[in-house]
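Some chains have been omitted; the remaining ones sit where they do in the full complex.
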Amino acid sequence: MKKVVSFGETMMRLNPQGFLKLLQAHSLEVSFAGAESNVAVSLANFGCHAVFVTKLPEHDMGQICVNDLRRLGVDTSHILRGGERIGIDFLEKGASQRGSKVIYDRKHSAVAEALPEEYDWKEIFRDADWFHFTGITPALSDNCAKACLQACQTAKQMGLTVSCDLNFRKKLWSSSKAEEVMSPLMKYVDVCICNEEDAADVFGISAEGSDIEQGRLSHEGYRKVAERLTEKFGFKAVAITLRQSISASENVWSGMYYTDGEAYFSREYLIKIVDRVGGGDSFGAGLIYGTLEGFDPQHRLEFAVAASCLKQTIEFDYNLSTVSEVEDLVRGSGSGRIKR
Amino acid sequence: MKKVVSFGETMMRLNPQGFLKLLQAHSLEVSFAGAESNVAVSLANFGCHAVFVTKLPEHDMGQICVNDLRRLGVDTSHILRGGERIGIDFLEKGASQRGSKVIYDRKHSAVAEALPEEYDWKEIFRDADWFHFTGITPALSDNCAKACLQACQTAKQMGLTVSCDLNFRKKLWSSSKAEEVMSPLMKYVDVCICNEEDAADVFGISAEGSDIEQGRLSHEGYRKVAERLTEKFGFKAVAITLRQSISASENVWSGMYYTDGEAYFSREYLIKIVDRVGGGDSFGAGLIYGTLEGFDPQHRLEFAVAASCLKQTIEFDYNLSTVSEVEDLVRGSGSGRIKR
Amino acid sequence: MKKVVSFGETMMRLNPQGFLKLLQAHSLEVSFAGAESNVAVSLANFGCHAVFVTKLPEHDMGQICVNDLRRLGVDTSHILRGGERIGIDFLEKGASQRGSKVIYDRKHSAVAEALPEEYDWKEIFRDADWFHFTGITPALSDNCAKACLQACQTAKQMGLTVSCDLNFRKKLWSSSKAEEVMSPLMKYVDVCICNEEDAADVFGISAEGSDIEQGRLSHEGYRKVAERLTEKFGFKAVAITLRQSISASENVWSGMYYTDGEAYFSREYLIKIVDRVGGGDSFGAGLIYGTLEGFDPQHRLEFAVAASCLKQTIEFDYNLSTVSEVEDLVRGSGSGRIKR
């Protein structure tokens, strides 16, 4: 069983039911969410040994988060306990022309305040195959950025493959700060994952001929982005998710995978969105799984795109799809017939 | 008032709220569902005297099922009481590329274990006009298959019209077993109802030129299916529902009705699915009603298709539409404007 | 801060969850709804001083209605208290081909039975800029019609701008009665708001070349309707919402604004409907706001149309959108991307 370690923050996600606005909330649904824990959950569902590293307070609100990860088969034995807060993410699901809305209340979280020396990366990475983090982790605090760097260094020394999802969050840091912190981390990264905007936001590398707001994406443009990223940082592979937002309710979803100078483009899915949050994370998990399993590049990509398509038909951040469900979609029509 | 008898199993349907997966369920909504009871409920809503025959345990879980049928005006006076279980049907509603999922826990149900001699068909059919069953009933058990045969024989003797919806369920039996059991029943059947796959699954008669997965249906192919079924079993009429699954969220829905050597095709509806389960049953109920009311063949079909279109905009298995609501759709545009 | 007064009935809206039919209701969601109170709430969200005038019983069911208006910043200090009932509006949300359904239980409400002399319009209108009512208010009772007339007269004397949304409700009165009562009120009205059917229903003025059931709307036809309304009643402006109902789940939404002999047409929005009730009211509020703010005619219209587009993506009758959210849609693509 392949062992994959991911490191970052997991937050309590609180959202009103259905399409209610936060202003209309009388109760909030509780789930847990975070770019790196989302990846861990998805990999556990794919049958990997998924280790998630973070720090959570000892009180009940930290404990239910641990419980929820355990429920889904994630290895929580390396989660540090202590600190005061678990970050909170108030989410309002959009519909049609009304976009989704996120209010982060994540400052001062246990993981943001954890010291780099609290993590024993050698122990954590024992027998591991892969290390994954995203641009959110170093954005949380200087402590986290330092811990991330140490994790990358140790991972490389111990021979793990390292992947990073750029995941730029404007509410956490500026583009210039992101570039400054992320650039030195990139040399440890083998597989770079990003969406259609991240490369531009973090490294100023943008796809010509695309207008994201208008939903036009240019294949040629994205190939160029991957080429330039590869030139700059020496990645072994670059994977980009391509989202055309028709509205908050309907997106066209596909991906590009670039490796060894070749760009692969996936099939496109018109998704009637149930919950789009976590779409990119489930793409990352699919790509890691496909790579670890030695799928050929096109299959690797199709698996990742189908996995993340399914995620967006599932409530909350986690992708609960199994390998066989993803493969069914890769091979099938996506017509959603009942099996009975 | 026309009296229609239907015979089969009714299960407790348990589904999580909205689009949640079964794996995410903390509570399950309780409703009742079964191909033949669905038909009975729809006919009761159309103003018929609808008798539903089954066996249900005496305990509370059997009683709420009886209560629910009574609530909707179904005559439950011929439901046998006893046995140990009511079958259960765990349902997960799909969305977009994620198909719906059914987990049956229906073995050992009271009706599956009821002996054929427990049913007094002469008494049940007194003054009745029509007897309806589906391919699910004989698939439940040998007891049920035998009871079905006796019901068909008595119905024919007493001059009732008999209809059967082929309703092939791969999870209950194989195609070869289905053909073996269903074939002898067919000679008592006047009206055969099926969907675009059943005739192929049960009798090996398929529509050329159609690719159901891809959503292409051939008019000419289905006419041929009806002709061959009629040749083989001497049906007075064959009705076929035609579902093109764009995704779990959107289907194109229509039907064909074949009688006296003539094939009629209905208008097509693009349905934004609320709950697709029970679609075929409500088509059957519409067709029975239209036939009993003496509608001309095209109207009979349009009524059945409109009824089953409306069903798929209604939660749970039952079609709660009234005759006037169905006729409004037959005559109108389906634009869903508010009346106020 | 601009002060806008609106006058009418606000009802308790009771609807089952999601797409359940009223016949399936085990619980009903409580909200409050009324053409004129919807306008007041929307204007309060836009930052206006919005006064809503009505009469509500003193008991708890009247009080929670007052509380709900206060919650959203509406000035409730001129709401009369007394009488026996708050009107009730049972609402069933439609989907796809199944239209929404409203059952009014609003007779004998406190406001319908309030005497005209209970309202002190001079006091209410002190320092106000605008008075708004709709065709529903005079339809409630003769008392209300009389109170409406007195309000119009006082408003005009005190120099307020007066707007009226024709809002014809077939369940409240006939076309002929509507014309008889509404015509004398029109001379006090500066801005006439209506939808694609109202002018025909109330004043027999219809748009040639349009077939609303079929969803075809003719620009030229609506311009003519506005011209003829203006000729007949001397309005300073006429605004018409144009709804093409593809189904209960999807509508195309736009508007026309006619002033000084010129007709302006807005951008069209394809809306995946969350809750269409209150769409027209939010258009009216947007138009009033845009006029008070001195937007140019095209902007006035685009603001109103975008506001009412957003409303239809929000549950319940009230438009909770802010000015900046509306302006974002006016300027943006409506692609519903998350900001994070």
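Labels A, B and C are assigned to the chains in the order they are written; within every chain, residues are numbered from 1.
Definition applied: a contact is a pair of C-beta atoms (placed from the backbone, for glycine too) under 8 Å apart; a residue touches a chain by one contact, two chains touch by 3 or more.
Quick caveat, the model's predicted, so the values are computed rather than measured.
The complex is a homo-oligomer: every protein chain shares one sequence, and counting across the whole structure file gives 6 copies, of which 3 are shown.
The rule is short, and it goes like this: only the chains that are shown with their structure count from here on.
Residue numbering at the chain B/chain C interface overlaps only partly, since under half of the positions present are found in both copies.
Computed centre separation for the pair chain B/chain C is 44 angstrom, with centres defined by C-alpha atoms.
Under the contact definition stated at the top, the residues of chain A that touch 2 or more other chains are 18. Chain contact summary for the complex, chain B toward chain A: residues 18-21, 23-24, 94-102, 104, 169-171, 212-215, 245-250, 276-277. The residues of chain B lying in touch with chain C in their complex are 18, 269-274, 309-310, 312-316, 320, 325, 329, 332-340.
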